[in-house]
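One structure is given below, encoded as structure tokens.
All protein chains but one are shown in place.
For clarity, chains are labelled A, B and C in written order, and residue numbers in each chain start from 1.
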Amino acid sequence: MSLPHLADPAGRYRTMRLIRSFEELALEWVRSGLVVGGTHPYSGQEAVAVGVCAALDPADQLTSTHRGHGHVLAKGADPGRLLAELLGRVGGLNGGRGGSMHAADFSLGILGANGIVGAGAPIAVGAAWAAQRRGEPTVVASFFGDGALNQGVLLESLNLASIWRAPVVFVCENNGYATTLPAASAVGGSACGRAAAFGIPAETVDGMDVEAVRAAAGRAVERARSGGGPSFLECLTYRFEAHHTMERRFRLSYRAAEEVASWRERDPLATDLPEAAAIDLEVAELLAAAAGFALASAEPDPATATDHLYASGLRPRSGAAL
Amino acid sequence: MSLPHLADPAGRYRTMRLIRSFEELALEWVRSGLVVGGTHPYSGQEAVAVGVCAALDPADQLTSTHRGHGHVLAKGADPGRLLAELLGRVGGLNGGRGGSMHAADFSLGILGANGIVGAGAPIAVGAAWAAQRRGEPTVVASFFGDGALNQGVLLESLNLASIWRAPVVFVCENNGYATTLPAASAVGGSACGRAAAFGIPAETVDGMDVEAVRAAAGRAVERARSGGGPSFLECLTYRFEAHHTMERRFRLSYRAAEEVASWRERDPLATDLPEAAAIDLEVAELLAAAAGFALASAEPDPATATDHLYASGLRPRSGAAL
Amino acid sequence: MTLLSYAKAMNRALADALEADPAVCVFGEDVGAGLAGLTPGLQQRFGAGRVVDVPLSEQAFTSAGIGAALNGMRPVIELQIPSLLFLVFEQLANQAHKFSLMTGGQARVPLTVVVPGSGSRSGWAGQHSDHPYGLFAHVGIKTLAPATPTDAYGLLSSAIRDDDPVVLFAPAGALGVREDVTAPLVPVPIGAARVHRAGSDVTVVAVGHLVHQALAVAEELAGEASVEVLDPRTLYPLDRAALVESLGRTGRLVVVDDSNRFAGFAAEVLAVAAEECRLLAPPRRVTRPDGAVLPFALALDRALQPDAEQLRDAIRAVLK
Partner (left out) sequence: MTLLSYAKAMNRALADALEADPAVCVFGEDVGAGLAGLTPGLQQRFGAGRVVDVPLSEQAFTSAGIGAALNGMRPVIELQIPSLLFLVFEQLANQAHKFSLMTGGQARVPLTVVVPGSGSRSGWAGQHSDHPYGLFAHVGIKTLAPATPTDAYGLLSSAIRDDDPVVLFAPAGALGVREDVTAPLVPVPIGAARVHRAGSDVTVVAVGHLVHQALAVAEELAGEASVEVLDPRTLYPLDRAALVESLGRTGRLVVVDDSNRFAGFAAEVLAVAAEECRLLAPPRRVTRPDGAVLPFALALDRALQPDAEQLRDAIRAVLK
């Protein structure tokens, strides 16, 4: 049973809109200083998260990245709790302990965004291996960027998944840049070529087209679920905003204005769904409520700063012990 | 100008014989307790080291592995000083500080064996990059095993060399096993496929045939030297001995006796060179002299144990400072 | 009399854990062959699906262990060389250790990493001879260094059951230790030190294989002084109560620790003593030098490790 909120085109549009509006609100909150530290906006890449998650079942899992809001929302996380997390409030997904880069909801199979590029992939492989060993039908989607293609641990993970025939779908969101570095000058060979070289079926899809992504992801999920092992999807996409909200300060010019404009013309949210306007309104209301929830959530008590440091309950010695 | 001692078939045979005899002597010395800690014997793989080095110039460089004696001798290191190194004597290549796994002779471009699988490759890339930047014609050969194909840092290095067009020849000695692990079950895809996926020209050669290796290495070196960037050679070979001398204690049976026998039939030292017998004698004499040199070399003084810890001359605080 | 070796004790702890809990599994290189001494016989007994030979991808298989742990497994990772811990430092310090707090307690990572043969194995030279337990203790990962077969059994058992990541160092110098075991083997709690020898003049805190050296020296000096030998067993979290209690009786401290001196485990023991105890004499550390890299030649390798003479000198110095 696929994710109910992504079951039809309207649901997928609705979730993409939710992500976009969420990111716009987050940007505002960063600018106003409400969100400390900033975020990596997902705007422009919505079709990837939504297309992939549309192929997943509720019990399936995912690992995410520094640019994780889209993945987390697409899998079904509560936007109010994600906003509260960005605010560092106790009502946040992680109780305010993780922030934008570590948002997780294990109850939904969201094994966490991750601050280290490439780090999610081997975690996905291990999670998938464990599920497979126990005979569970779980498939794990692992999202990462083009920059992660040059991380050793990710390349090791492709091999490990391949020889283990682990039920993983590797999703490379190739948005053309790792921060300021063009993928074209950083990635020798090709993304799909690399996966294929490890013995993993790979295909490139239009990452601005949610239905194309969903179709390809569907094939990959089906292969994983039926014991066919991992697959690799390269989704060609683009981020509409800065790498990180902090980038504004630098006035960087690594992307030509025409390039940005031409990708913006391919906005994944462009739609001729008749109910789009109604959905947009609905999303706006939902987000307003989410914002209300987040803003009303309490600040954590500094006395709890080391809570959860050890799952076993060990309490660490204080840094000012006398 | 290629390495004079490898310039003709007799020289190449002679060096292969030197390596084999060296390894036999080292084995004896390990068994008798003269060499502490043991070695990773290179016997069986001689054609790879010699074939590749035969394509190098004296000013070219190499990085080696835990199984490094063959590479070091092929590039021209003094067998007496290498033996002295195995004995931990001051006359050793590294003054007895490195031992089998770290033998180096920077004066000959031997940037060191390395105890960590895969660790030599990025060092080779950086060395090659530096030479290229300065307009020097140096080519760097980087040796590693099939096990290293699964190390992240090696895979990262393939990419870095590719985008930098660094003058590196990656030499994968595929001897079928990483310790007890068959390459067939550990390496998803193929060795050459991986290199190709990073945009590096790759070919597989018979690693038991020194002339075949030399020819392929010659093409790769020529490409590197003329600005064509890195190449990758997969040399199919076999180790005739245990992974490490310590293995005898375990009576492992991961390789079928017939498999070992069939590879031994393809001994790279099998030759119909008329002067072979004379060369063997000559090598035996040379090695006897080398052994004499090594055995006569002094033991290092314990008071010098931290010498060279810092190139800047900083002397570390003692571990028993009062 | 049943002489149990240290290696065999660890093997048994792992076997018992695999037997008791289907969530336990092993990832490591050559674990099928049992090359490192931890796993002989286990793949045959529990299958290659639970005792898994992995490719030389330490970073990926360690993090795969994290992923498996997040999904309810209790993986044991075997690393053949102590310095492979450097290679997976990101995975342990930045991922495994941080998951619980960063997820607000949603996740736990019950991962055990074992290095059978840490420190110097004669003749393995600079890259194979480290004893980097202090790094993990500093980062805050539970860090164990059993000295005896029963403690090796007991601490490995506890590590596997623990809900946090744990790194267990089995010093090469202790692997050959044998013990006459009469009582049943049982888990040893993490965080509990052990007084191997009671004494009243000086407390020698000894780590891992050096416990045996300390006991020998204590015996040797019995006519001169009454030496207490305290084995922390768990380096982090340190059993401060046991330390403070012992120092309260002896008032004198020597730490013998086969790792680099600067900001190592011994430094922490001295710091705690300085903060919490009134010592009668300046304490002493017997360690490797600052920044030590062990040279290959045996005499040089030995010269950089704590030896009995240094320990004797240090004990005598604090008694002066």
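Heads up, the rule we're going with is that a residue touches a chain if its C-beta (ideal position, glycine included) is under 8 Å from a C-beta of that chain, and two chains touch if they have at least 3 such contacts.
Quantities reported herein were computed from a predicted structural model and do not represent experimental measurements.
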Taking the full complex into account, find the residue in C:98, C:121, C:161 or C:233 that is in contact with the omitted chain. C:98
Touch with the missing chain holds, among A:51, A:122, A:152 or A:268, for A:152
Answer key for A:2, A:204, A:271 or A:306 versus the chain not shown reads A:306
Please identify which residue in A:51, A:76, A:96 or A:199 touches the non-displayed chain. A:96
So one chain is hidden, and I want to know which residue out of B:3, B:25, B:53 or B:128 touches that hidden chain in the complete assembly. B:128
Pick out the residues on chain A that sit against the missing chain. 35-38, 85, 88-89, 94, 96-102, 114-118, 147-148, 150-152, 178-181, 185-187, 247, 250, 252, 254, 299-306, 309-310, 316-322
Extract the touching residues of chain B with respect to the undisplayed chain. 61, 63, 92-98, 102, 104-107, 111-112, 114, 116, 119, 121-131, 133-134, 138, 140, 152-153, 156-157, 159-160, 163, 306-312, 314, 316-317, 321-322
When the complex is taken as a whole, what residues of chain C touch the one chain not shown? 83, 86-87, 89-90, 93-94, 97-98, 101-102, 125-127, 130, 132, 134-135, 137-141, 236-238, 259-260, 262-268, 270-271, 273-276, 279, 282-285, 290-293, 295-296
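The rule is short, and it goes like this: only the chains that are shown with their structure count from here on.
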Indicate, using Cα centroids, the chain positioned nearest the centre of all protein chains shown. C
With centres defined as the mean of Cα atoms, the chain at greatest distance from chain B is chain A
Could you state the distance in Å from the CA-based centre of chain A to that of chain B? 44
From the mean C-alpha coordinate of chain B to that of chain C, what's the distance rounded to whole Å? 34
At what distance in angstrom does the C-alpha mean of chain C lie from that of chain A? 39
Where chain B touches two or more other chains simultaneously, the residues are 150-152, 185-187
Touching two or more other chains - residues of chain C: 55, 57, 59-60
